[in-house]
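With one protein chain withheld, the remaining protein chains of the complex are depicted in position.
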Amino acid sequence: MAGRRVAIVGAGMTKFVRRALETGQELAWEAASKALESCEMTLDQIDAVVLGSAPDAFDGVHMKVEYLSPGAGAWGKPTIRGYVGGGTGVFAAIQGWYHIASGMFDTVLVVCEEKMSSCHPHPQAAFNYIFDHTLERPLGPNLLWIFALEMNAYMTKYGLTKRDIAMVAVKNKRNAADHPAALLGDPNITVEDILQSEVLAWPVQRLDVSPVTDGAVAIVMAAEHVARRVTNKPVWVEGVGWSLDTQYWTNRDLSYPTYVEEAARKAYAMAGIKEPRKEIHIVEPYDPFDYKELHHLEGLLLADRGKAAELIALGIANRDGDMPVTPSGGLLGVGNPIAAAGLMKVAEIFWQLRGEAGKRQVPGQPRRGLAQAWGDLMQVGTVIILGI
Amino acid sequence: MPLIERIQHLNEARAWRGAIRLEGVYTAGVAGERWLRGLQEGKIYGTRCPRCRYTYVPARRFCERCLGELSEDAWIEVAPQGTLISWTRVHVAPDGAPLVPPRTIGLIRLDGADAVLVHELIGDGEWASGMRVEAVFRPPAERVGSIRDLLGFRRL
Partner (left out) sequence: MERWVYPTTGLRAEDLERERVCLVRAPMNGEYAWDAGVAVGRFLAELKAGRLIGRRCRACGRVMVPPRMFCEQCFRPTDEWVPLADTGTVITFSVCTISWDMRRLEVPEVPAVIAIDGASPGMGIMHKLGEVGRTLEEILDRVRIGMRVQAVWKPAGEREGAITDILYFRPLEQ
């Protein structure tokens, strides 16, 4: 383990909603103040702030993190913005970790926010500007193209059906029914509902996709000597890893996320994990689309290539299964305020390992969990492993 | 000097032109909603943090200094009069075109507030830091719950 030991000691979040009255600043404050309250800390005990948020275009605020900073407790403090697109939420926690592991700070408040409802006519429009301006944008693309193209490549390579993949959406939306912050929890949703939803960009249908969401999440991280004083249930950062693939996405093998594997291998090595399928008890892989959860389980080496769907079909990934996957309900169920969604996954592992996940609690006293996010132009993997 | 340098003589064959077309639709927020409804009624509110002894105008629902909540009893009405802290006269529009007539923009600390407010200064002649100014509202029927319900500030 590199550097000093670091723990997560508190977490808070806003309810995830389709459109919030709150400004981005106010959302950040709601989450940050809840996180501080949860570990009975005050702002003057925080040494530094890490802020994460995805493209400025969603909130429609240039230099968004500077704008958010008052609500994140950044006034007069060393503050940094991490940005790796959709991978930001988990990366922000990694940044919090190295701020403390390095010895530079003892306590860090990590806040991630997204207010996608500001972006009209649709947040999709903001995503148009991730495509190459000269060679791709003139074709009139939309964001769904790249997901649909990747999903089709993945399905075709391994002979998976839409039904195999829809089971992910069903599991996650059902799990989310027990999450008090969820936007799209539904205890009764079925595979037929997913398969009968509107086709957007085949093979992607409406219910294969996570919803446009406003929300914020915050965690408090601390060095060991502070963590032991603040709580009797610190959740330790055992491993982190991140990696980026080429921006030339049309030159990649779209059926396998190599960059997620690279990130996972770094995190496993750091945590001393030799057999991840036995040593990781809970997984929160990034699930903006249902097939992405499967893709990422394979990249994380938690399933053989093309075989992740079997974990879902056999119930192994259920909350009471041998390897619960996305017990929170994930982006498909709780909602997808991009950067905040990634940090929500970190917070879920925190609550699960402390036994505080309420109706979502995974049985058997899990001791180790992994959260992963993914983003940029489908090219970044960010991984954090937490343990008690 | 224009704020935005205009690039001339682009080699058309090698540049690809495009536009970013998005519209931001912004809510005012929990505190902003209440503050703007106050303007609509001709009142300027602030919120005072009792711990930090600092009054925010426009009102906020949390204190950025201590991150504490500024709840119901933190809301106070501040005076429509205040002191000009600084000012500027703007002769160039955001697109670089001349702005005729120019606009005068001021930073105003209202009596009872610590934070300063940015708005238009109304009236000809010279301005100076330290001058006393007062708010000019639109007629009540024209107010909609916007920062523009205030026309600006004039000399007292």
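A few notes on this one:
A and B label the chains in the order they appear, each numbered from 1.
Going forward, a contact is a pair of C-beta atoms (placed from the backbone, for glycine too) under 8 Å apart; a residue touches a chain by one contact, two chains touch by 3 or more.
Given the structure is predicted, the values throughout are model-derived calculations rather than measurements.
Listed by label, the shown chains that the missing chain touches in the whole complex are A, B. Only one residue from A:13, A:189 or A:384 touches the chain missing from this view: A:13. Summary of contacts with the chain left out: across A:133, A:229 or A:367, the touching residue is A:133.
Among A:35, A:240 or A:362, the one in contact with the hidden chain is A:35. On the side of subunit B, touch with the chain left out of the figure occurs at residues 7, 10, 13-28, 30, 32-33, 36-37, 144-146. Not every partner is drawn; the one left out touches subunit A at residues 11-22, 27, 30-31, 33-35, 37-38, 57, 60, 120-122, 124-125, 128, 131-136, 138-142, 144-145, 148-150, 152-153, 156, 180-181, 199-204, 214-215, 246, 248, 250-254, 351, 356-358.
One rule holds for everything that comes next: only the chains that are shown with their structure count from here on.
Averaging C-alpha coordinates per chain places the centre of subunit A 36 Å away from that of subunit B.
Within the complex formed with subunit B, the subunit A residues making contact are 19-23, 25-26, 29, 32-33, 36, 42-44, 57, 59-61, 70-71, 73, 75-76, 117-121, 125-126, 129, 133-134, 137-138.
Remark: subunit B residues 16, 18, 20-33, 60-62, 64-69 touch subunit A in the complex.
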